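Omission of a single protein chain aside, the complex is shown with its protein chains in their original locations.
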Amino acid sequence: MKISVVGMGIMGSAMAGKLIAAGHEVTVTNRSPEKAGPLLASGAKWADTPAEAAASADVAITMVTDPAAVEAVSLGAAGILEGLGTHAVHAEMSTVSPSSAAAIAARYGERGARFVQAPVLGSRAQIEQGTLLVLAGGDASDIALCSEAWSAFAKRVWTLGEPEQASAFKLGCNMLIAQMILALGQSITFVRKHGIPAAEFLDVIDESALASPMFRSKGGALLKGNFTPNFVVRNLLKDVGLAADAAHEKGCTLPFNALAAELLTLAVTQGYGDEDYSAVVKTMARQAEVDIA
Amino acid sequence: MKISVVGMGIMGSAMAGKLIAAGHEVTVTNRSPEKAGPLLASGAKWADTPAEAAASADVAITMVTDPAAVEAVSLGAAGILEGLGTHAVHAEMSTVSPSSAAAIAARYGERGARFVQAPVLGSRAQIEQGTLLVLAGGDASDIALCSEAWSAFAKRVWTLGEPEQASAFKLGCNMLIAQMILALGQSITFVRKHGIPAAEFLDVIDESALASPMFRSKGGALLKGNFTPNFVVRNLLKDVGLAADAAHEKGCTLPFNALAAELLTLAVTQGYGDEDYSAVVKTMARQAEVDIA
Amino acid sequence: MKISVVGMGIMGSAMAGKLIAAGHEVTVTNRSPEKAGPLLASGAKWADTPAEAAASADVAITMVTDPAAVEAVSLGAAGILEGLGTHAVHAEMSTVSPSSAAAIAARYGERGARFVQAPVLGSRAQIEQGTLLVLAGGDASDIALCSEAWSAFAKRVWTLGEPEQASAFKLGCNMLIAQMILALGQSITFVRKHGIPAAEFLDVIDESALASPMFRSKGGALLKGNFTPNFVVRNLLKDVGLAADAAHEKGCTLPFNALAAELLTLAVTQGYGDEDYSAVVKTMARQAEVDIA
Partner (left out) sequence: MKISVVGMGIMGSAMAGKLIAAGHEVTVTNRSPEKAGPLLASGAKWADTPAEAAASADVAITMVTDPAAVEAVSLGAAGILEGLGTHAVHAEMSTVSPSSAAAIAARYGERGARFVQAPVLGSRAQIEQGTLLVLAGGDASDIALCSEAWSAFAKRVWTLGEPEQASAFKLGCNMLIAQMILALGQSITFVRKHGIPAAEFLDVIDESALASPMFRSKGGALLKGNFTPNFVVRNLLKDVGLAADAAHEKGCTLPFNALAAELLTLAVTQGYGDEDYSAVVKTMARQAEVDIA
């Protein structure tokens, strides 16, 4: 297939690499061209704009950081919508607010263009292992076309209804990530204040019904003081904020999420914004005047 | 071994049953004697008081509901301390506050009596399958003696330091249970407000790094509207309150736990106090005016 | 003086009325012209656009509801900036975010136009009594010019630094309003659960060091079940949200404000969005299953 990837961040680059490896004809573009170097060396073509990238594609993937960027590469001047052929589908895979996904989908609909909102669970490691999870909202036939491309890096694709529902689904997951790290951090801080080694607590949790792969990996990193980012505090805070806005629009109150936003904000204030989101546990430990491990 | 079990609630009865099955000589007692019927039929002996039960025991287990009951059966008139032989150990397996565990341990210490605080992770099902986890605080040799008894129903025993540390450890686990169910409930409520079926959300979570046996079992029960209790809202609320008190004594602030106590209180107000703790999700869904499944 | 007023809501209309009564030459405009009827009958002139209204003014006042409207009437096509003379000042009196005030001020600065951000404390009653408080950010000489106009309805003007500081000041006040009504509602709910009449509680508070005009007026309204709006739940929620965003930009955490936003959201969900903000106490009483009075 002909597949273009817009956005050469960690995620977009990894996707493009796997698509090339799977034998697809891949075109890439990015605001700062130098990030595309390794992929061009591996055989990708360069496009100057999202519109140009979309023009040659069966599936045009966008994977960018913030909602403003999503809107710009989709609807802006020389954006995907300008170039996308009628046979092709735009697969928007970033984390955006449901209302923003709905707004973009509506604009595509007016033009008869095909749009799928498809945020993902997992990060670079999952892309490389081919175990990414895709949460896709849009027409089933459009999703089916995209799935041929996604099979290069995804383990499973869920078809979830409308584009905004896929976004809401993803935000529901990220809210859960925030709550789980804060829950773990709170309990660790509590037992540490009672002189219990964190390693022992993590060990017991890992044998209990509360065990999860996330507690295992983040717990291990906490013990080592390793906050090399997979997903930074700042981005989790952004998603928690998008969730709050979406909830309020729906008349749904999220008090735990609201406190999570405050604590993540404090973590950013303390200088942890660009560390892995598990660094928020350092903020909790500082408040309790205790060491994590 | 000669083992006595004080407290014929769900947990104590199940332990006694497994101890008999393992060939131990078991003595039981309880405030209301009728609950001991089935065990007496299986070969257990009856004692009129905790002191009498302790007198004949190598290991005297207590498993009662609230801290006042723990104090009464341990230190009260005709309590364990009055009857316990110098070769024997009192294994207190209820969930109590660290300060209460420390106070009892101190009183035993003054009399040269042997005391282990050993709360557990798991409920009746785990006892019956022999997969209970035991968090033991006290002297290593005392814990070793108890472990011979516990092997009838426990998969693993951790030796964790002082009695109060074992209590703190257990409260840290129960705080985590509370946070996890509330986190799950919050995300489910959020995605439900966006029209997403809860089953789909639970399905995705179960394939993600956030998957845990608890989410799987409680999620399944939520979908069926099954709130048959394993561990009731009221008791989780009690433990969350014990954790708050213990944290404040140590100068440790727990804002998420504090909100958890409020929401669990609201669940009790709404009549869910004696349902499984997962019923707190009903309270969240009610606030958002949405159905859970 | 020649004064124009853009925005014929409750506040803007009342200001224009007082300015006419004080002998000024007043021009008005509004998105929906029919709201200006009574003022035109009292001698105000009509302008078709903000630019036209500004063209003839010494002081051009804007008083509109939301940040998007502020931006449109200030910077949009046929907005104030297009028409404002070099001798004249734009007095923006709505509640906006500090960053939005700063952005507008910067645009005016580039063009050499004079801009004052001047949100107010008080509502229609205070305008009519001439007791409004004005929180003004901008150049002292510009504020001095505006003050001549404001003297028609204001008791006092504070000169507070930059435009964004005036906005932050106002948000700080509205955060406090939100906290105070929630604090009062929480205590009333608590004493009501103990069977104490709310009137008695309000009476005692009013004799204590906690007494405030706000508790007196809102307390009286609560007793009568009178939620006729002075300032609606929905707008207080909007301001609390602006405060949260501004705080997070500055790395400042506001957990109580975050909970306030959640409870105000719940009040909107329950249908109180267009009632006076004190209606949030109904939400608290509902949760506690108790009557307010």
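Letters A, B and C mark the chains as written, and numbering starts fresh at 1 in each.
Note that a contact is a pair of C-beta atoms (placed from the backbone, for glycine too) under 8 Å apart; a residue touches a chain by one contact, two chains touch by 3 or more.
Quick caveat, the model's predicted, so the values are computed rather than measured.
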item: Residue in contact with the excluded chain [from C:151, C:270 or C:287]; value: C:287
item: Option from C:151, C:179 or C:270 whose C-beta touches the chain left out; value: C:179
item: Touch with the omitted chain, as defined above, among C:160, C:222, C:236 or C:267; value: C:160
item: Residue among C:106, C:210 or C:293 that touches the chain left out of view; value: C:210
item: Touch criterion as defined above, residue of B:121, B:152 or B:254 at the omitted chain; value: B:254
item: Where the missing chain touches subunit A, by residue; value: 255, 266, 269, 287-289
item: Positions on subunit C where the hidden chain makes contact; value: 98, 121-122, 133, 135, 155-156, 158, 160-161, 164-165, 168-169, 171-173, 175-177, 179-180, 182-184, 186-191, 193-196, 200-201, 203-205, 207-215, 217, 243, 246-247, 250-257, 259, 263, 287-290
item: Touching residues on subunit B - with respect to the absent chain; value: 237, 241, 244, 247-248, 251-255, 258-259, 261-263, 265-266, 268-269
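Just so we're on the same page, only the chains that are shown with their structure count from here on.
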item: Subunit A-subunit C separation of Cα centroids, rounded to whole Å; value: 38
item: Gap in Å, rounded to a whole number, between the CA centres of subunit B and subunit A; value: 38
item: Multi-partner residues of subunit A (each touching 2 or more other chains); value: 247, 251-255, 259, 263
